[in-house]
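Every protein chain of the complex appears in place save one, which is left out.
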């Protein structure tokens, strides 16, 4: 199990059986659009950086101070600078004079979108994680049958077996190195993002209500579970 | 794992063991009628096109406008043109002067039929998906015992093994390429169809009540979950 | 996988390991009486024909007509002819002048017996279905160890392997062709029988109350789920 | 798979890997005391004979008759003869003049002990039943690696393989012939014993309250599920 390049481990037909078979099963199960949307969901899950809850609370305290002094319209200049799309859209509603009720309906729908998208993504990845080892085994069976049928030259058994086993290897790697951990990550990430979005929504509604910075902090702190306070956790875990 | 035709992968006795064994197990478990009805359920699931929710809402708004101007009977000429059977039957009741209560009982029974049929279909396919790999393995064991008993000529081992492995291959393909994805599709499809049917029933009842187009739209929009609004979803997922 | 008789597949010691081992495990888990009672439960499940719900409703309507004209005692002559034991016992209580309360206690106890018997039967069959493949594998391991220990003559390897694999084959067939489908059938059958018995009980209580045929039909029809109306189902499934 | 003694199936190092490994895993999971207590629980489950519910009800009726005629103290002479420990302890409280409340607290604590002990016992046996096949496979892998490394003489392959497979065999037998059925038995037994103990507690409390024999029988009969009336069950099952 020492050296040797990746060469013997690359076989295009084997890859096609495992990956192609798994995706065929996925496309019978789910509409094409849903399967493709998973790539976007997974990519976003790794690239999109969520703002830290403590940072969001600070922002709301600051904005509340400004709003109470100069009115909600004084926040207008800041809106375009907000990097997070959800927060920016919410602030546009705030400075646009949206009512509390309108705002809540719009943002809750937005949050249910996010949840829905993650849940569908997880379901598709779970299905892929179950299909990949199965099609890996199917590929190995196909390879073994082919090899055994043409068993003229014993010296070729080794190579045939090796090729046949590749699909099982591909299926196991696809499931265990990608699908299972990704499904886990998507679930954790979903919880985090939903929490952040609800924190933002609560803050935005408090802004419209014109609450004082101190009151906003009190209300938003309820969202901070012990694990979201990294400094304290490290301290206690030590 | 290169070329080679399908020839070495077709073996009628192997197919009979895997498929025949699985269906024998199904027929012990379920009445014949129920097993056969699954073919119809699956076929319908792929061929029957459900009308889009937004399209249905538009239709109801239009019909409500007509009905409020010229009475429910003015809709009579349209009924025969309605392609969807459930909707047509409902409209026949509407123009036939059926009361709201009668209508609700009839349509709810109809909807529970659809749900029942899909659930039984899924149960049978799940059972088949569990039986197929098992009978695939049983076939392979039968093949191996036969081959090993008559082990006179070592050159025939390969061919015997290949044949023995075919049943496992058939079972795995049957389960993973057909049963598991079909069961998943049936479940998704059931949710969709039940939603569409309840949307139609709500619309039909609103027609009988003589509600205004705007009120009908309001009531029916509650059925639209974020994912049923394709245009918006694409926009947000991007 | 062509011809060949059943000969090579029959091996008494192999059968004893698989079946004997599985039953030993069952007898540690369940009292002997319970294991043996399963045979009766399964047999009844295939041989006992349940009367159709619509037929039962017709009978009750007819008996109610008679009872309302000539009194409950006029039904006495019919009681002995009733083929179904549960129904006959119930009618004996009706014409014997049993009160509604007494009747209900007796019949509900009877129904809970039936449910209990089916549930225990399913539990034992489930346990057998889990034990059989395990003891099949144990038998194969025993066979392999025996064969490998006495590996003097390579020509005997094939036969030894074949015999060793038989127990796995027996275990798989026992589980997948018998236990799993039987457990499924028992569950479905239990639901059906409980429904029929509750329908009968409701009818018998209505008779004692002296309800009119039309009222009885109304009350009993509530038991008919869409799937128990065969004529309609066929029509809709088409 | 014919004759041959047990000789080839006994191998002390193999036994040590399977059983030793499984118990090591158990001792990481559970405290030593808990693992050892399981032996007592299992032994009791097979040796301790529970009195039949109908017999207990008869005893209480008889004692109630005596107590109502001559007072609770008249039962004192019988107490020492009671074979069942729980019942004897309860009767000691009755004749000792314990109040109803004191009695109930003491007996309920006693019953929760029994439940707890059985549940812990089942949990440990479940863990053993899951560990045994795993360590059986670990042992076989160890044996195979050892054999393959020292593959000088092909004639020794058979023996090496046979020894390697023994641990898998031991693990499968330990799990399927002992752990799984024992866990099932412990669960059934727990339900039975808890029912018997609650029946006894209810009877003892009724004695202190000075209830009449008929009232005691009525109250205690509620504990008799259909399956605990053996005579009737046999009759109906026929």
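As written, the chains take the letters A, B, C and D, and residue 1 is the first residue of each chain.
Definition applied: a residue touches a chain if its C-beta (ideal position, glycine included) is under 8 Å from a C-beta of that chain, and two chains touch if they have at least 3 such contacts.
Fair warning: this is a prediction, and the values are worked out from it, not measured in the lab.
K.L.:
Among the chains present in the display, which ones are touched by the chain that isn't there?
P.N.:
A, D
K.L.:
Could you tell which one of D:48, D:65, D:99 or D:112 touches the chain left off the display?
P.N.:
Checking the options D:48, D:65, D:99 or D:112, the one contacting the hidden chain is D:112.
K.L.:
Using the touch definition from the top, which of A:172, A:194 or A:215 touches the missing chain?
P.N.:
Candidates A:172, A:194 or A:215; residue touching the omitted chain: A:172.
K.L.:
List the residues of subunit A that touch the chain left out of this view.
P.N.:
Residue positions of subunit A that touch the missing chain: 1-2, 4, 8-9, 155, 157-159, 161-162, 165-166, 168-169, 172-173, 175-178, 180-182, 184-185, 188, 225-227, 233, 236-238.
K.L.:
In terms of residues, what is the contact footprint of the unshown chain on subunit D?
P.N.:
Contact residues on subunit D toward the absent chain are 11, 13-14, 17, 21, 24-26, 28-30, 33, 37, 40-41, 109-110, 112-113, 116-117, 120, 127, 130-131, 134-135, 137-139, 141-149, 151, 163-164, 166-167.
The working rule: only the chains that are shown with their structure count from here on.
K.L.:
Shared touching chains for subunit B and subunit D?
P.N.:
Expected: C.
K.L.:
Give me the set of chains touching subunit A intersected with the set touching subunit B.
P.N.:
Chains that touch both subunit A and subunit B, as defined above, do not exist here.
K.L.:
Once subunit A is fitted to subunit D on CA atoms, what angle does the rotation have, in steps of 5 degrees?
P.N.:
The two chains, subunit A and subunit D, differ by a rotation of 145 degrees.
K.L.:
Find the geometric centre of each of subunit C and subunit D from their Cα atoms only, then give the gap between the two centres in Å, rounded to an integer.
P.N.:
It comes to 29 Å between the two C-alpha centres.
K.L.:
Just the number, please: Cα centre separation of subunit A and subunit C in whole Å.
P.N.:
So the centre of subunit A lies 48 Å away from the centre of subunit C.
K.L.:
By residue number and range, which residues of subunit D touch two or more other chains?
P.N.:
Residues of subunit D never touch two or more of the other chains.
K.L.:
Linking chains that touch, what shape results: line, ring, star, complete or other?
P.N.:
Here the contact pattern is a line, an open path with two ends.
K.L.:
Mind listing each pair of touching chains for me?
P.N.:
Touching chain pairs, listed by label, come out as A-B, B-C, C-D.
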